[in-house]
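One chain of protein is taken out of this complex; the other chains stay put.
The first chain written gets the first letter, and so on, giving A, B and C; residue counts start at 1 in each chain.
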Amino acid sequence: MDTNLALLLLFAPFAGFLLNVFFGKKLGKGASGTLGTLAVATSFVVTLTFFLQVINTGKPVMVDLFEWLTLANFNVNFGFQLDQLSLLWLMFVTGIGTLIHVYSISYMHDDENMHKFFAYLNLFIFFMITLVIGSNLLIMFIGWEGVGLCSYLLIGFWYKNQDYNDAAKKAFIMNRIGDLGFLIGIFIIGYLFHSLDYTTIATALSSGAEVDATWLSIAALCLFIGACGKSAQLPLYTWLPDAMAGPTPVSALIHAATMVTAGIFMVTRMNFLFNLTPDVQTVIAVVGAITSLIAAAIGLVQNDIKKVLAYSTVSQLGLMFLALGLGAYEIAVFHVITHAFFKACLFLGSGSVIHALHGEQDMRNMGGLKGVMKITYITFLISTLAISGLPPFSGFFSKDEILMTAFHQNKVLWVIGSLASIMTAFYMFRLLYLTFYKDFRGTEEQKHHLHESPGLITFPLIVLAILALVGGVISLPGNSWLNHYLAPVLAKPAHHHELDGTAYMLMGIAVVGALIGIGVAYSKYIKQSAVPAQDSEITGFAKVLYNKFYVDEIYTAIIVNPIYAIGSFFRDVTEAAFSGFIFGLGKVANMLGSEGKTLQTGSIGFYLFAFVLGICSIVVYIFLAK
Amino acid sequence: MYTLIAIAGLGIICLIAEIFNLRKAIVPITILGLLGSLALTVPDFGHYYRYFNSMVITNNFSAAFSCLFIILTIFLIALTPDFHKEHKAKLSDFVAIKLFLLTGAIAMVCFGNLAMFFLGIEILSIALYVLAASQPKNLKSNEAGMKYFLMGAFASGFILFGIALIYGATGSFDTSVIYGKILENQPMPAWYFIGIVMMSIGLLFKIAAVPFHFWAPDVYEGSPALTTATMSTLTKVAAIAAFFKLMTSLNLTVPGTYITIISIVSILSMTVGNITALVQTNVKRMLAFSGISHAGFMLMVFFNPIETPGTLLYYTAAYAFAGIAAFAVILSVCGDKGNEEVYNFNGLGKRNPLMAAVLTCSLLSMAGIPIFSGFFAKFFLFNQVLSTGHVAIVIIAILNSIVSVGYYFKLILAMYTKEATSEVQPTPVMYTIVAVLSIALNIAMGLQPDFVLGLLKI
Amino acid sequence: MENILQQIGIENYIYLSTLLFCVGIFGVLYRRNAIVMFMSIEIMLNAVNLLLVAFSTYHQDATGQVFVFFSMAVAAAEVAVGLAILVAVYRNLNNIDIDNLKNLKG
C-alpha cells in the first residue's frame, strides 16, 4: 500500500508531464493547466496522507523498488525514504507547487506553449519529489540533475530570445559544476562506506566505524560544493539572478521556494556526516554568511524587481547555510519553510505586477500600484514585512533563530548576518515603495491598462500571505514543534536556546535593525521621493554594486575566455601540429621517393656501375666479416 | 619431367601450327595442352624422381611450383591474342616464346644439376629478352630490351662464374654430390662461398632486389604490357623459387654472413621499392617498384629455409595471381598503346565496375589486407621469421607495408574518385575472364590457405 | 695434363680467369658502344669457360668441359638475340651508343 501510494506521489506529476507533452496541445489551455495542477494536487494529497501517518507512527516509510546500479563494492537501489525531513519538504514542495500551478493557469494563459509550461512544471515537481524522497544519495542525484534540467527548460522557456537561452545555459552549467562536486562526494562516500543509503551511512558513522577523517571532510566539502551550485552560494551564485529570465511562476517555484533549497535539504539530510567534519561546517557557515552579505549588498541597488528578489533569495539562502554551518539544521529548515512562503508570495506578487504592466520589470517605471492592485499590495506588504524580520511575521522567528545561534557561536558571523538582515529590510522596502507607492511612472498606455489580477492569481497570493504571516508558529521560540518533529532525522539534538535576556536582546536588536533599514528606505523613497538613477548615471561604489561586483565579467575573463583561448590554441596549433606530424611522415616518404627517383637515371652505365658496386660491397663485407 | 618435354613439344607444335595456318587453334590448343601438362605434373606430388643422371629431379617443391608456373602461363597465354591483335601473324611466336619461357622456368625449379639450372635460367632470360623487345618499331621497347639484355647477360656472367667456382671447389655440378661434399669437407675453400655469393647475385638480379634492381622499372615500363605481366609474375616467381631451391640444396646451413647480406638486401629492397613507388605516375613502373619491394619480402624466407617452402609458394602464388589480375585490368584499360599513366584509370569505377573491383582487390592483396591471400602470405612469412627471432626485420617489413598502402591506394583513388578522361572501350572477354579467375584464385587461397601450404608440408 | 697444373698451379688459373673476368666487367662499364659491351660480356663468359676447363682438368672430371659447351651455346644464343635487339635499336636511332637509351627513367 505504501509502495503504491509512494509511486502515486511520484508518478502523478510525471503522468501530468506525459499527458501534457503528448496531448496538451489538443486538450486546450484550460484543460492542460487543470491537468497539471491536479497532478501536483494529487501528490500533495498523498504527501498529506504520509505526513499524518508519519506524525502518528513516528516511523519513516521505506520503499525499495529494484536494484538500480551495481558496482563492485556496493549496490544502489531505487528506493524511497519517506521520513520526517522528506515529508516536510514534500509538504511545501507540493503545496506551494499546487498554488503556483493554479497561479500559472492564469499567468501563462496568453502563451501559445502553455501546455509545455505545465509539462515542464510537472516534470520539475516529479524530479523534486525524487530528490526529496530518494533513500540514497544517487537517487537524490537523479532528482538533483532533473530539477536542474527543468530549471534549464523553464528559464529558457521563451527560447526565441537568445539572452534567455544564455541564462538557461549558464544556470545549467553552473549547476553542473556543483554537480561534479556532488558526484565526487558520492564517490568518496561510496568508497568509504560501500553504500550510499542514508541509513547505512548514518549507522556506520554512529557505530563509530573506522573512517578516514580527511576523506570524510573532503567528501563533506564536495557535497557542499554541490549544494553551493544548486543553492546559489558563493562562488556559484551568479546563475540565479540571470535565471529570472524565466516566467515568474518559475522564479517563484524553482528559484525561490523549492529547487534552490535542495542544497539545504542535502546538507540536512547528511547532517550526521557534516556533524563529524567541523572544519567543513565552518566553511559552510562562512560561505553562507558572506554570500548573504554580498547578495544583500548587490540587492540594494538593483532596479529590476525580479533581480532584487533574486538577490534577496541568494542572501536568504546564505543565511540558511550559515545556520547549517553552525549545526542548527532545524533552524535552517525552519527558515527554508518560512522563506518558501514569503518569497513565493513576493515573486508571485511581482508576477502579478509584471502581468499588470504587460511585462515591465524595471521598478523605475512603476509606482503607485497600491491603489489599483489592492490584494497584490496587501499580500506583498505582508511578505515584505516577513522577510524583513518584523514580528509577528514568520520571517522574524526563523531569522531570529539563525542570528541567535550565530551570536552564541561566533560573533563575527552574527554581525555579518545582522548586517545582511538590515540591508534586506532596506531593499525590500525600497522595492515596496518604488512599486506600490507614489505616482505611476510608466507610460500612459500602461497606466490605462492597470488592473488587479484575476482570482486565479490572487488566490495563491492570499494563501501564501497567510502562511507568511502565521508560518512562524511551527517553531516558536521556546516551544518548537519543528525541533521535536525533526529530532528523529538529526543526529545531534536540536539547539535549544533559553528565552533568556540575551534572546530578547537579540530579538530587539534584530527588530531595531530591520526598522532602521525600513526607516532609511522610507526616508529616501517616500520622503524624498527618490527614484533610482538611470544606468548611465550610477557612479562610485554603487556602480560596482549595480554591476554585481563585476563577478560575471571576472568569471568570463578568468574562466570562460581562457577556455576559449585554449580551444583556439588546440584547434589552430596542436591539432595542426598532430595532423602535420602525420602528414609530415607521408611527406617525408614522398620526398625520399623523389630522391630515389633521381637515382633511376635511365643510364645503363650507371645501372651496371651500381650493380658492380653492389657486388664489391658484398665481397668486401664477406672478407671483412671473416 | 614429362611436363618439361610436353611443354617444349607444345611450343614446337605452336610454331608448326602457324605453318599449317591453324592460327585460330593455337591458343585453345596451347591452353588445353598446358592443362594437360598440369595433369601430368600433379602425379609428381609426393614422389621423388630423378631423371637423366639426376639432371632433373622432381619432388613436391618442383611439382608445386611447376603447377603455379603452368597456371600463370595459361593466364598469360589467354591474354595474348587480344593483346597482340594488331600483330596476328606473330601470334604463334608470342605463344611459343612464352611456352619456352615456361620450360625454362620449370627447369629452374626441377634441376638436379647446375647445368640444368643454368640452362633453365638462360632459356627463361633469352625468351624474355625477345619478348621485351618484341615491338621493334617502338623505341621504348627497344630500350627496354637492350637494357634487359645487357644487364641480364652481365648477370649471367656472374652466375656462370659462380657455378665455375662451385665446380672448382667440389668437382661436380650435381647438387646432391655438392651437398655431400660440403658435409664431408669442412671448411670449404674460400672460393666456394664466393661462388655461392656470385650465383646469389645473379639471382638477386633476376628477382630485382636492391641494388641489382635498376633495370626493373625501366624494363617494366618499356616492355609491352603483357611482357611486363610475364616478368612481374612468372619470371619473378621462377627466379625466387630457383634461388630458394639452389640455396637450400647447396647451402642448407647458411652462414651468418650470408644471412646478414640477405637481410640487408631484403630491407633495402623493401624500403627502396616502396618509397620510390610512392612517387610514380606510371602504373607499370609503380608495379615494378612494388615488385622490388615484394622481392624484399620474399627474401625473408631465407631466415628459416627449412620450414618456409610452403610459405614461399603461398607468397609467390598470392603475389602472382594478384599481379596477373592487376595486369589483366591494366591491359584492358591501356591496351597496347604504351601509355600506362595513372590517369588512364580515372573513373574506371564507373566505366567498368567489375574490372575496377578486380584491380582494387588485387591491389589490396598486394598491400596485404585481409581476406586476400596477400595478407595471409605476409602473415605466414612474418610468422616464420618471428619464429627465428628476427623481430627487427619484421618491424621494418611492417613499416614498409604501411608505406605501400600509400601508392596502391593512389590507383584505387584514381579509379573511384576521378572523372573519366577517356572514352569507354570495350573490354575483351578474355581479359575479364582472366582477371576474375585470377583474383578468384587469390581469394580462394585466402579462404583456404591450408591447401596451398599443405602442398609443401615437410 | 697433371704436369701442367702441377707446374703452374690451379690458383694461377683462377687468378687469370678472374682477371679476365674483371677485364670484361670493366669493358662493360667503360664502353658505351653496345657491340663492344657485348664483346666484353663475351670476355667475361670466356673467362669463366677458361676457369671451368681448368677445374675440369684439376678434378680430372669431364663434366666441366661439357659444361663449357653448354655455356658457349648459350652465349651464342644470347648474342644472337642481343644483336637482333641491337639492329632494331640501330634502325630507330641510327647509332648504337647506349647513352642514347635514356628515355626510360625516374
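The rule is short, and it goes like this: a residue touches a chain if its C-beta (ideal position, glycine included) is under 8 Å from a C-beta of that chain, and two chains touch if they have at least 3 such contacts.
Assume contacts and distances are computed from a predicted model.
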Hey, which one's the missing chain according to UniProt: "NuoM family protein", "NADH-quinone oxidoreductase subunit J", "Branched-chain amino acid ABC transporter permease" or "ATP-binding cassette domain-containing protein"?
"NuoM family protein"
What shown chains come into contact with the chain that's not displayed?
A, B
Of A:W481, A:Y504, A:F583 or A:F623, the residue that touches the missing chain is A:F583
Among the options A:A31, A:M62 or A:I173, which residue touches the chain absent from this view?
A:I173
Touch assignment to the omitted chain, from A:L18, A:I142 or A:M591, lands on A:I142
Touch criterion as defined above, residue of A:A39, A:L88, A:V102 or A:L183 at the omitted chain
A:L183
Residue among A:F11, A:F51, A:W68 or A:F549 touching the omitted chain:
A:W68
Contact set of chain A toward the excluded chain (per top definition):
21, 66-72, 78, 138, 141-142, 145-146, 149, 152, 156, 159-162, 165-166, 169, 172-173, 176-177, 179-180, 183-184, 187-188, 190-191, 218, 563-564, 566-568, 570-571, 574-575, 578-579, 582-583, 586
Given the full complex, what residues of chain B touch the hidden partner chain?
349, 364, 369-371, 375, 379-380, 382-383, 386-387, 391, 394-395, 398, 401-402, 405-406, 409, 413, 416-418, 449-450, 453-454, 457
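Note that in this section only the chains that are shown with their structure count from here on.
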Chain contact graph, described as a line, ring, star, complete graph or other shape
complete
Per Cα centroids, the chain farthest from chain C:
A
Two candidates, A-C and B-C; the one with more touching C-beta pairs is B-C
Centroid from C-alpha atoms only, then distance chain A to chain B, rounded to Å. What do you get?
78
With chain centres taken as the means of their Cα atoms, state the distance from chain A to chain C in Å.
98
At what distance in angstrom does the C-alpha mean of chain C lie from that of chain B?
26
Residues in chain C with touches to at least two other chains are numbered 28, 98, 101, 103-106
List, in ascending order, every residue of chain B touching at least 2 other chains.
146-147, 150, 154, 217-218, 280
Flag every residue of chain B that touches chain C in the complex, lowest number first.
114-115, 118-119, 122, 125-126, 129-130, 133, 136-137, 139-140, 142-147, 149-150, 153-154, 156-157, 160-161, 163-165, 167-168, 171-173, 191, 217-219, 221-222, 280, 285
In their shared complex, at which residues does chain A touch chain B?
586, 589-590, 592-594, 596-597, 599-600, 602, 604, 606-608, 610-611, 613-615, 618-619, 621-622, 625-626
State the interface residues of chain C toward chain A in the complex, per the touch definition above.
25, 28-29, 32, 98-99, 101-106
